[in-house]
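One protein chain omitted, others in place.
Our next item is subunit A:
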């Protein structure tokens, strides 16, 4: 393709380049904005009561705005012996509990 030079007098290469560059950039912005807005519309319609995740700049509270819970105060029920075992001793308990169970069978 060759464009006659007298037609170019009204348009410089730079201004056409600017137009093309602007088309590229604005279509990218439009793409991002349309993805983010429709994502948000979908979330809002699916979960109308959804609140944003909590952010603590000090790094002390979790995404629900709660402080860390001591693991020693949480108990799990052991399926093998049916006792409640402190969460931070669960692995050690299993080692003993499971081997005892194996010996029994």
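Simple rule for what comes next: contacts are C-beta pairs under 8 Å (C-beta built on N, C-alpha and C of every residue); 3 or more make two chains touch, one makes a residue touch a chain; residues count from 1.
Just so it is clear, contacts and distances are computed from a predicted model.
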| item | value |
| --- | --- |
| Complex member absent from the view - protein name from UniProt, among "Claudin domain-containing protein 1", "Probable cytosolic iron-sulfur protein assembly protein 1", "Transcription and mRNA export factor SUS1" or "tRNA (adenine(58)-N(1))-methyltransferase catalytic subunit TRMT61A" | "Transcription and mRNA export factor SUS1" |
| Chain not shown: contacting residue from A:41, A:66 or A:99 | A:41 |
| Positions on subunit A contacted by the hidden chain, ascending | 1-5, 7-8, 10-11, 13-14, 16-26, 28-30, 32-34, 36-38, 40-41, 44 |
